[in-house]
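The complex appears here minus one protein chain, its other protein chains still in place.
Letters A and B name the chains as they come in the text, with residue numbers starting at 1 for each one.
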Amino acid sequence: MTDIPAHDLARKPKTRLRLFLDSDVWWSFRHSKSAMGAAIVLGLVILAALLAPVLSPQNPYDLAALELWNAELPPVWMEGGQMPYILGTDVQGRDILSGILYGTRISIFIGIASVIVSLLIGVMAGLLAGFYGGWVDNVLMRIGDVLLSIPIILVAILVSSVAQAMLPPELREAGIAIVLVLAIALYSWVQYARVVRAQTMVERRKEYVQASRLVGTPARRLMLKHILPNTLTPVFVAATLNFGLAILIEATLSFLGVGMPPNQPSLGTLIRVGNQYLFSGSWWIVLFPSIQLCILVVAVNMLGDWLRDALNPKLR
Amino acid sequence: MVSRFRPQAMLAGGLVAALSATGALAETVKWGAPRDIVSLDPYSYGDSYTINFLNHIYEGLVRYNRDLEIEPALAESWEIVSPTTWRFKLREGVEFHNGNPFTAQDVLASLQRVSDDTSPLKGNLPAYKSAEVVDDHTIDIELTGPYPLLLNDLTNIHIFDKEWLVENNAEKPTDVSAGVEGYATFNTNGTGPFRLESRTPEAQTILTVNEGWWDEPAHNLTRIEFQPVTSAATRVAALLSGEVDFVDSAPVQDLPRLQAASNLKVLERTDLRTVMLGFNRRDELVAGGENPMNDLRVRQAMQLAVDMELIHDKVMRGKSRNAGTLVAPAIPGYSEALDEVAGVDVERAKALMTEAGYPDGFEFDFVCTNESYVNEEQFCQAIASMWSRIGLKPRLDIGPTAKQTPKRANGQADVYTIGWATLPMLDTYSILIQMLHSKEGNAGVFNWGGWSYPEIDRLTQAAGVELDREKRLAMETEALKIAKEEIVMMPLHQQPMAWAVSSEFEDFPQFPDNKPRLWYVTK
Partner (left out) sequence: MLAFLIKRSANAIFVMLSVSFIAFMIFRFVGDPVELMLNEQATQSQRDELRTRLGLDEPFIVQFGTFVTNAAQGDFGISFRNQQDVLGMIAERFPATFELVIVATIISLVVGIPMGVITAIRRQTWYAETMQFTSIIGVSLPSFVVGIGLILIFSVWLGWLPAFGRGETVDIGWWSTGLLTHSGRMSIILPALSLSLFQITLVMRLVRAEMLEVLRSDFIKFARARGIPARAIHFRHALRNCLMPVVTMTAMQIGGLIAFALVTETVFQWPGMGLLFIQAVTFVDVPIMAAYLCIVALIFVLLNTIVDITYAVIDPRLRGAEK
């Protein structure tokens, strides 16, 4: 993006920030208890996940740190519980709290990464399709049609089980998370592409675009600098809601056994493993990760929900 | 053993069945199984779970009794005519479920079917050469050489009705690659104590009692409803809520909960299956580079690093039996002297690693499945964790059997789990010929690491043709000793087996080979 002048970069965000603070959206946020509550909860969850190495009593991925002697300790407030295992341990002697913190990290990473990847693909595809129309539009949108005609969960299961089977062993540990990100992103880009395309088609016909084209502004600059910003609002709402969906899909895949492996557990994996101990009395192994997953997704969805209402004047 | 007086037995059997059928309640077993059977064709797949289930419908010439001793079934008696020829006298008056009489032609057709080139079960009858019908109820089986374990093998070769096979164009085993279904895949016609009522794969298979069974039933069941419930937690929930009344694989961690339930009984014992680790013994590791595991000191270190006592206590809930040798005590060829469990000694393990030239350890692929053995996912993680303490860097790869087996079998694993119960042979020879022997011809099919010990090969081959039981077992034990000294395989434990049944059952025998034989069950 070398052709964007430096002063633009400096000026733009500022005005946007001020615009934002003055906007209805911010006002609505400050006056919505549920949105503020959700934002605070989400912030705390993300912060805790980021600080996992500092906060956790144990590194759950370090095999040498696991002590089988400490397997299945109950939470500290129960008889037999001991510090530092506040929420107890699982059958490997893995601290549940540490597992949850690190697991949340993986879940959030996969959620964010898949949203970013799908945003990049989707926005590019949408801009190109909307701006150029014709065969570019046709090809991209047909690909989208095909993808949307297969339910997401199916795409994700197929992609991740197929790709995992093909990964060479050295890449398996690092590769699975990436495979999951792609499996989820592969599906969700279409949504953004459609939104951006529709908006682009509207913008393209507007006078300022026509005028810029006449004076010879390059297409790329037009798309990125003028058209794109105008499409961002609906895209942003979709991205927030998709973030929640991506976390859910990843958890579901891991629960079904085609997601993260037990030695790099995400929240879904923790629930799958803990589910085996549902009747053995060690209820904490499954309960706490489930609660964390629910809190995370509820918070994200509440924010997304509020955002959608706030940006849609009809519903106010 | 001589035949029982058959007509009466049949009458009595019919009467019992008739009585219970007219009684207030049909005696039903609702069986919640950890997995489905793969097919109704016992020759479709070398899968012992399926073969055992189908044993309720089909029978072999001989069978195991309640004490796991071989007794006559469809054959009444036998004699060894020459070292390579066995003559079987068949039971008369036996009928298949469709009413066809059982004759020597049926045995011949079945043996031909199972030994066909495309038969996946071919390896279960390794010494078979040919068979010849002598008369309607006598058949000679010709072997490739002297072979002491023919009867053991025959317990698992189920007999089909020839006429039925011919009528339905099923004389050959189903060939998946042809893309055509086999008739025997979803139809049955056996001689066994139960007959098929219906089957929906992965959902439900229903058997009803065969009132015309030739033997006097020791059971009083009228119906078996077999349902795979693959999720262990759901299986336990179904048992607790009474939707199933028999589970042949109760998770060990749930046993206290099940025992506490007033309407349930838990049956437990150790399985004959010994779970062990195999090592890659090719020149290179899977990911490339020199293979340190060819050094005995490395294998010793790996063994010394693993605290099996701790795994026994924590992962296996005190229910497993730690093993020092590769077969369980009940298996002929076992020797107590060899069964001394290697202790744990982390310092010595580290020293050995240094001595071998790997003070910083090395990376390797550790391939486990998540459902083959009891709590496998957990003990694999525990072992990986223990190895990391002596500097090793195992890359743990856990997945379903269907995905892991090709990796293990094609040398894509550096360390892998495998369990061996010596079934259906119930003799040490089974593990020697199938796993410890070098991979050549039909031998060493499960020699997945590619090792070769000429002395083990020699002893195995000698034992394979030795008809004197004592001498044979001595050779087998000798081979196990070499395997132990060389740590060809690293034995872990005999796994626990736990069944849970409704307390309504009066008699529910549990067998050390972990195979439910419901024709001994009374409710």
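Note that in this section a contact is a pair of C-beta atoms (placed from the backbone, for glycine too) under 8 Å apart; a residue touches a chain by one contact, two chains touch by 3 or more.
Keep in mind that what you see is a predicted model, and the values were worked out from it rather than measured.
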item	value
Partner chains on view for the chain not depicted	A, B
Listed residues A:P75, A:G126, A:G244 or A:P265, member touching the removed chain	A:G244
Touch criterion as defined above, residue of A:A113, A:M223 or A:M302 at the omitted chain	A:M302
Contact footprint on subunit B, counting only the chain that is left out	36, 38-39, 41, 44, 46, 120, 122-123, 174, 176-182, 185-186, 200-204, 227-231, 233-234, 237-238, 240-243, 400, 402-403, 406, 409, 442, 445
Missing-chain contacts mapped onto subunit A	34, 142, 145-146, 149-154, 157-158, 161-162, 165-166, 244, 248, 251-252, 255-258, 268, 271, 275, 278-279, 286, 290, 293-294, 297-298, 300-302, 305, 314-315
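We take it that only the chains that are shown with their structure count from here on.
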item	value
Residues of subunit B defined as touching subunit A within the complex	231-233, 236-237, 240, 251, 253-254, 256-257, 286-287, 307, 310-311, 314-315, 365, 370, 377-378, 381-382, 384-385, 387-389, 394-400, 403, 412
List of subunit A residues in touch with subunit B within their complex	62-64, 66, 68-69, 71-72, 91-93, 164-165, 169-170, 172-173, 257, 261-263, 273, 275-282
